[in-house]
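For this depiction, one protein chain was excluded, whereas all remaining protein chains were kept in their positions.
Going by the order they are written in, the chains are A, B, C and D; count residues from 1 in each one.
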Amino acid sequence: MNSTLASQIVTLKIDGKDCGARGDETILSVARENGIDIPTLCHYDGLTDIGACRICLVEVKGSPKLFAACSTLVTEGMEVSTNSPRLQRYRKTILELLFSERNHVCAVCVSNGHCELQAMAMKLGLTHVRLPYRYPNLKVDATHTRYVQDDNRCILCQRCVRVCAEIEGAHVWDIMGRGIEARAITDLNEPWGASTSCTSCGKCVHVCPTAAIFEKGKSAGEMVKRSFVSELAAKREVYE
Amino acid sequence: MSQSISVPVTASGGKLARTITIDPVTRVEGHGRITIQLDDKGNVADALFHVTQIRGFEKFCEGRPFQEMPSITARICGICPVSHMLASAKACDELLAVRVPETGIKLRRMLNHAQYVQSHALSFFHLSSPDLLMGMDAEPQKRNIFGVIEKHPELARDGVRLRGIGQQIIEILAGKKIHAAWPVPGGVNQALTAPGREKILAVLPEAFTIINRTLDWYKSVLENFRDEIRIFGNFPSLFMALVTPHDPDEHNAMLDHYDGVFRFVDESGNVVKDNIDPRKYTEHIGEATEAYSYLKSPFYLPKGYAEGMYRVGPLARLNVIDRTGTPKADREWAEFRALRRGVILSNFHNHYARLIEILFALERLEQLCNDKGILDPHVRAIASHNAHEGVGVIEAPRGTLIHHYKINDEGLMTWANLIVASGHNNLAMNRSVLQVAKHYVKGAKISEGMLNRVEAVIRTYDPCLSCSTHAAGKMPLVIEAVDPQGNVVSMLTRD
Amino acid sequence: MSKARIATVWLDGCSGCHMSLLDMDEKIITLASLIEMVYSPTVDMKQYPQNVDVCLIEGAASSDEDIHKLKIIRLNTKCLVALGDCAITGNVPSMRNMYKVEEILNRAYVENAVLQQQIPRIGVPVLQTRCRPIHEIVKVDVFVPGCPPPSETIYNCVADLLAGKTPDIGATTRFGK
Amino acid sequence: MSSISAMPAPPSSDKRWKLVDAAIKRHGRAGHSLIECLHTMQECFGYLDEQGLKYVATALNLPLSKVYGVATFYHIFSLKPQGEHTCVVCMGTACYIKGAPQILAALEEKYGVKPGETTKDNKLSVLTARCIGSCGLAPAVVFDGDVGGKMVSSDALKRVEKWMNI
Partner (left out) sequence: MTAEELNELIEQEVEANKLFVHSINVCVAAGCLSSHADQTLDALKKEVKAKGLDKEIKVKGVGCMGLCAAGPLVEIRDASNAAQVMYQGVQGEHAEQVVASAGKQSVQSLVCDTSIPFFAKQVKIVLENCGLIDPERIEEYIVAEGYRALQKCLQELAPTKVVEEVTKSGLRGRGGAGFPTGLKWATVAKAQNKQKYVICNADEGDPGAFMDRSVLESDPHRVLEGMAIAAYATGANRGYIYCRAEYPLAVKRLKNAIKQAERVGILGQGIMGTTFNFTVEVRLGAGAFVCGEETALIHSIEGKRGTPRPRPPFPAQSGLWGCPTLINNVETFANIPPILRKGGAWFASIGTEKSKGTKVFALAGRVSNTGLVEVPMGMKLREIVFSLGGGIPDGKKFKAVQTGGPSGGCIPEQFLDMEVDYDSIAKVGSIMGSGGMIIMDETSCMVDVAKFFMEFCKSESCGKCVPCRVGTSQMYDILCKVTDGTATPEEIAMLEELCDLLKSTSLCGLGMTAPNPVLTTMKYFRNEYDAHIQGKKCPAGVCKIKAAQEVLV
């Protein structure tokens, strides 16, 4: 199905700009190719899109519904609006919900200054969270010799789950429970250090947008993420 | 507009009692209040210094990776975050059980000295100079740094500038003035650059000029405060501070703001206990809780509670040492110690001691800047945790600061205890408040100036209530009536 | 021109925001000519005055006293500024919210004391079960995040307010700055 | 799913594993039969224990975390054993407005167990259901699989009391 889409050339408008694209491209990729920035959190280049964070929602003319730019394919004649006041308002409120959900103490976080959530707040002009913080009591798992998982900072973007299942192929991570009780886990919700499936490759660490997963031994602000995973995904090939 | 003075209230016993409330105690770093308890004749029966906020660091750091502790505990206090960071980093060094590179230690020392400059400047110029310049009886609206700016712009400018220089050096070293996450377990996370060193060297001369000018001025007006010197916390007590490790017979224990061993001296200057390994602090220091304050009262264990009252801080440090170790400060120190035979007892002299310590810090900064190895890039030992328990002790501007951590096999905090400068001084502060209150608060007539003196005596300790409230903190003044059984029959707080 | 009446208040925080305020160094002397500091930990007024133009509040609301204070401040203040992460997010002080108040007091005053182990109750404010951002208690007009906010940001914010402008905080600071 | 490892040995000699085995094989050890297999395991053992989850994961060639994710997503699966008797109070809308919350409150008051909890003597587990489809008989309570309709608190307590006295 995608091969037929890939051969189609479609034209569309994003924020008034005429764009040309292949039929198998997403609104997000076309927008970025054309220098239009749509904010994202759960999207990660090289991983399957799941449309979970809802930060990249855009308006499409003629539809009352909003569409996740990361997981919606472009179609002929589409007119996309990426930054209306309504979208800005929704994005900010979604961020507020995220901040209120867990325990994000930016000031003392190992990712302070290198955190996508923190940067997003600044970018979208979020100066405070109007919703009450929930203050759940969450665990820190430091049983792994090299990495630490801190549920307090997890935004459930599932990047770790996807990178581990799709790129590393180990599928150590998954999500347990549901709703507000959902948590990222390793194996049978066992201590990470006891995992029989983890290869300690560190990909989950480097795709994590916050410091829900980080390298052990880092002090505040020291956890800088590397961006090798997207390249890894792009460079995959069958040898011979 | 001043303190509310309550109307007489009927105590449970039918007696008249009167309470005076000073709330908050202003111009000290933190939250606190003072209760002066009067008897039915209007005389001061007792005075209590309450620390009124608790924040819970000892509990809520539980479960965090210990590497985050320097930054978390820095948030105990924005005035001396460096002290907490360093004490914390030192405790963490012990958890790593590695040798911190020499340069790493030197850079931490520089950071600490820079913080002495800014913190002591803040205490002296911003918080205490209004009393010194305008007198204890000046109108309260003007008795603050803004009044100083108006009336004594030169001195105010000196103060602002000197504190600014301290902060600037911190920024050059650590990248940020307040709460920079530069000290880390095993050292610091960035080496000093050559341009950075030049910048520091460039600002030092001005700082020397200011501190010399201020010392000269202060010594010239010292006579004006004879009363205060006599009354403000002038009583015998023990003194404690870190000093350089030494041979007790050589009398060469020097001032060390970053490391060393504990020494206790008594009111006559006799060494009570020497060369105490700070890791074993619990063998010498106990902590007691009082029902009226969120600040605990540490005491010297061998002497028991509350006879084991001791003081820490600038005055204590200059009292316990045999010399400072830098030429200019040594000269000033000798002159200072000549004020009285034995040791200096009046807490008022903390102001003086602070100025000398600024001078010492500037000298040390200059020495370290010119140290050959100071630009060495090897500033951090990398390791995972190798021990389950660590104690980090440092001299914060206000006195000795102890961080004590325990971690589990994974490196997560399981327990912490913190003793801060104002804690050590708690017993002495209460004693001082009572001393001043008894002297100044008499009968029905209570003047603004009298109450201000009660506050001012606390100010001589420069109690960092931010620090003391790491456990929980705040500083309003309250006056309450307490019956002979110790029940509060009335309490006035003023909001 | 009459001077703007400014207040600064310190609740459950570390005073770092106040220090950052002082870090404006010489500018504070400039500012002193434009403002009258009517209430602050650095001045001697004990009672929150009426008709305050701008009040900068550092720290979160942690005790019954903090909450009471905030209400009085709001009543008497035209423009209320939440200064720094503690006031805005609860920040480090709110880390205690994962625990019960009793557990916290117990650790400090019973477990970590050798003598007179007890929980202070006399003449000290009662801790709320949770330490909260101040806008959960009173309406806040301006938010200046940061731990602490850079002194430049604070200065610009105050200067803008004095000039009758809405301060633009966005690009110069952020949570945890 | 190209190379499937050999079928693992059951965690124990318990005969009930044969039923689980049968379910696994019935679906050709296909990963998509996970939920069906978990149903069988829960029917056999009353709950899903860690060993069993590992066994199913290995047999179906699925990642452990995925199995755990599925087992905890669906509320019908229980990862801890229930008490000897279960009392399921339907909390569907009809039951809710006709007094189900009062029944729960009565059970909690009498036996000190909230929904999802089991008494200390392990005799009684109190659970809630989203709607058992017996709305016409609201409020409904299921006592060890036996539906009781038009319940009032005292009826429910009486039924439970019978178990507790044995």
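Please note the rule applied: a residue touches a chain if its C-beta (ideal position, glycine included) is under 8 Å from a C-beta of that chain, and two chains touch if they have at least 3 such contacts.
None of these values were measured; they are calculated from a predicted model.
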Absent-chain contact - pick from A:N34, A:N83 or A:S100: A:S100
Contact set of chain D toward the excluded chain (per top definition): 30-36, 38-39, 66, 69-70, 73-77, 91-94, 96-98, 129-138, 140, 147-150
Absent chain, residues of chain A that touch it: 1, 50-55, 57, 66-68, 71-73, 90, 93-94, 97-98, 100-101, 130-132, 134, 155-156, 158, 175, 177-182
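One rule holds for everything that comes next: only the chains that are shown with their structure count from here on.
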Pair joined by more contacting C-beta pairs (A-C or A-B): A-C
Per-chain Cα centre nearest the global Cα centre, belonging to chain: C
Separation of mean Cα positions, chain D and chain B [Å, integer]: 61
Chain centre separation (chain A, chain B; CA means) in Å: 46
Distance between chain centroids, defined by C-alpha means - chain C, chain D (Å): 51
Touching two or more other chains - residue numbers and ranges from chain B: 72, 75, 179
Graph class of chain-chain contacts, one of line, ring, star, complete, other: other
Pairs of chains satisfying the touch condition: A-B, A-C, A-D, B-C
Contact set on chain B toward chain A in their complex: 63-65, 67-68, 70-72, 75, 179, 181, 184-185, 189, 382, 384, 410-412
Contact footprint of chain B on chain C as seen in their complex: 10-20, 22-23, 25-26, 28-29, 32, 36-37, 40-49, 62-63, 65, 68-69, 72, 91-93, 95-96, 98-99, 103-105, 107-110, 112-125, 127, 147-148, 151
Touch list for chain C against partner chain A, complex: 82, 85, 88-92, 94-95, 97-98, 130, 132-133, 135-136, 140, 143-145, 147, 169-171, 174-176
